[in-house]
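In this view, the complex is presented without one of its protein chains, the others remaining in place.
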Amino acid sequence: MSTSTTADFRTRLQDWLPKVVLAPSFAVILLFVYGFIAFTVVLSFTGSKMLPKFDFIGFTNYAKLFALQHWTTAVVNLAIFATLYIAISMAVGLMLAIFLDQKIRGEGLLRPLYLYPMALSFIVTGTAWKWFLDPGIGLEKTMHLWGWESFHFTWIKDSDMAIYTIVIAAVWQTSGFVMAMFLAGLRGIDNEILKAAQIDGASNWQLYRRIVIPMLRPAFLSAFVILFHLAIKSYDLVVALTGGGPGRATELPATFMYSYTFTRNQMGIGASSAVIMLMTIAAIMVPYLYSELKEKP
Amino acid sequence: MAAVTQDTAVSTGRVTRTFLYVVLGVFALFYLLPLYVMGVNSVKPLAEITGGNMMALPRVWTLEPWRAAWSTAQIGIEPTGLRPYFLNSILMVVPAVAISTVLGALNGYVLTKWRFRGDTIVFGLMLFSCFIPFQIVLIPMALVLGKLGLAGSVPGLVMVHVVYGIGFTTLYYRNYYASFPTELVRAAMMDGAGFFQIFWRIMLPVSGPITVVSVIWQFTNIWNDFLFGASFGGTSQPMTVALNNLVQSSTGVKEYNVHFAGAILAALPTLFVYIVAGRYFVRGLMAGSVKG
Partner (left out) sequence: MGFLDISHVTKSYGQVQVLHEVDIAVQEGEFLVLVGPSGCGKSTLLNMIAGLEAISSGDIAIKGRVINGVHPSKRNIAMVFQSYALYPNMTVGQNMTFGLEMHGVPKPARDAALADVAKLLQIDHLLDRKPGQLSGGQRQRVAMGRALVRNPDVFLFDEPLSNLDAKLRVDMRTEIKKLHQKLKTTIVYVTHDQIEAMTLSTRIAVMNKGYVQQLGTPKEIYDTPANLFVATFMGSPAMNILPATVVMEGGQPHAEITDADGARRLLRFSQGNLAEWADKPILLGIRPEAITDPEGADRKSANIQPLANRVTVTEPAGSDTFVTMTLSGKDVIARMRADAMVAPGEVFDFAINMDKAVAFDPATEARIPQ
């Protein structure tokens, strides 16, 4: 008997139609994301200045990059910023979520209040905090007018402290969002487990430390991944809040890349700094996405 | 034993509860303060800001800073106010949101209901594109936009935002459709519905919630973008870039009240969307934590 598996026209059409529909998006991503990444990687090995040139000079750009004081400052700043930003946002977010989860009256009002900064542009956030922290018209002056003459808060003008003002503004913007993630995690915990723990005699503190917080592991992971990639991509906030200053005190790799590529005409070095940024994110994101996507049917 | 109901609340004493409310209240102030400062100072004459208290309510109320920010303030070299840039942003956001959402819906539909060998890899590649630092694509994008004659134009910005938004919209729709029973699609197939008929008649009618999420997400992201606007905006800069130019301009007196009014203008559309549909937005952010 013939095993004729030739499908009819309708079936064959239905077979390739989905792929045809997906193809443009995928092609665009392949070209504009992965193609461009490849292009930038290639550029980072060339001596391009104002325009791309394909004179390969090996790892020279990378060597130069890591010899630059400017880049070192940016990397150190990023390390400080990312660590504090992620840690404080998570701590604040977790605390607010746990507190809000105690049958608080007015939760419906507080939640959107904590969250609304998420809806703002970093440029708006930066503008607001820039003036709020400006000693001449902002917080310091207000305190003086209210009679606290010795109040002193000039971090934004202080090269050693300015990076922390970026942390403050960034935490302000995203900690409410982290709170929402943790709150969703808390609400997803099966109450029977908590009842069982209470019957077992766990105190409130033990209940949270031993049962609830460990069960929030997925929320911690998601929050970390999102904050981490936001930290490395941070650009607008610095531009609006400090413009990278005072001096270069708040330069981050993102602002470094922009100024080297587009204002200093050191495209090769700019490209190599972008590659370093990508590799840093990929080191966290690739394993994360891999574990999220594998073994799903 | 405390009665545990819908939350993980534990039984607490009076003192503890007071402490909870105080902490929550202090944080509420922390989140509100910058908005309050911008608000009150945008309706004060400049002299009251430089001479007075940032926290105080205006003695003389004025809408002049708002008018100035909207239509006369110096942006770059032209005294146009933010109005033309606001328009640029609208012209950029609406098509970019529409196109990326439609593509995301179709992609999510294919990736969940018409699975094929290698679909997970395709999705993984699309998903990773959400997380790349955009610095890595700035240089080639500038070249390509130039070649296409789209540099410094609104269509150019639309294209950029669509390209880098597809990953997110696809993620949202894929996660949403993944929990949509495949048996329904099979039933529709047996009923004789084709690929687009199933999408149109079966999937789309139940996609309301995720479409709200995708639209809000894309709208806030694109409206708030600065990097692409600053890099490729040219003469068609969006609102965020114009606001930054207004605030950072080094010429003349710093008109703080105008800056604040401008900042609020830039924030209004997203704040509005957030107030109207914020609940869905939060739900969407949850879905954003890549759950299959």
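Assorted remarks:
The first chain written gets the first letter, and so on, giving A and B; residue counts start at 1 in each chain.
Note that in this section a residue touches a chain if its C-beta (ideal position, glycine included) is under 8 Å from a C-beta of that chain, and two chains touch if they have at least 3 such contacts.
This one's a predicted model, so the numbers in the text were calculated from it and none came from an experiment.
The chain omitted from view is touched by exactly one of B:R17, B:R115 or B:R186, namely B:R186. Touching the missing chain, out of B:L29, B:A47, B:L148 or B:V206, is residue B:V206. The set of subunit A residues touching the chain not shown comprises 1-8, 10-11, 14. Contact residues of subunit B toward the unshown chain are 181, 183-184, 186-193, 197, 201-202, 205-206.
Methods note: only the chains that are shown with their structure count from here on.
One finds 15 Å separating the Cα centroids of subunit A and subunit B. Contacts from subunit B toward subunit A in the complex involve residues 1-2, 4-12, 17, 20-21, 23-24, 27-28, 30-35, 37-38, 41, 49-50, 52-55, 103, 106-107, 110-111, 114, 116, 120, 122-129, 131-141, 143-144, 163-164, 166-167, 170, 189, 194-196, 220, 223-227, 231, 240, 243-244, 247-248, 256, 259-260, 263-264, 266-267, 270-271, 273-275, 278, 281-282, 285-286, 288-292. Listing the residues of subunit A that touch subunit B in their complex gives 10, 13-14, 17-19, 21-22, 24-26, 28-30, 32-37, 39-40, 43, 52, 92, 95-96, 98-104, 110, 112-125, 127-132, 137-139, 141-142, 145-146, 172, 176-177, 180-181, 184, 186-187, 189, 191, 194-195, 198-199, 204, 207-208, 212, 218-219, 222-223, 225-226, 229, 232-233, 235-236, 239-240, 243, 253-254, 257-258, 261-262, 267, 270-271, 273-275, 277-278, 281-282, 285-286, 288-290, 292-294, 296.
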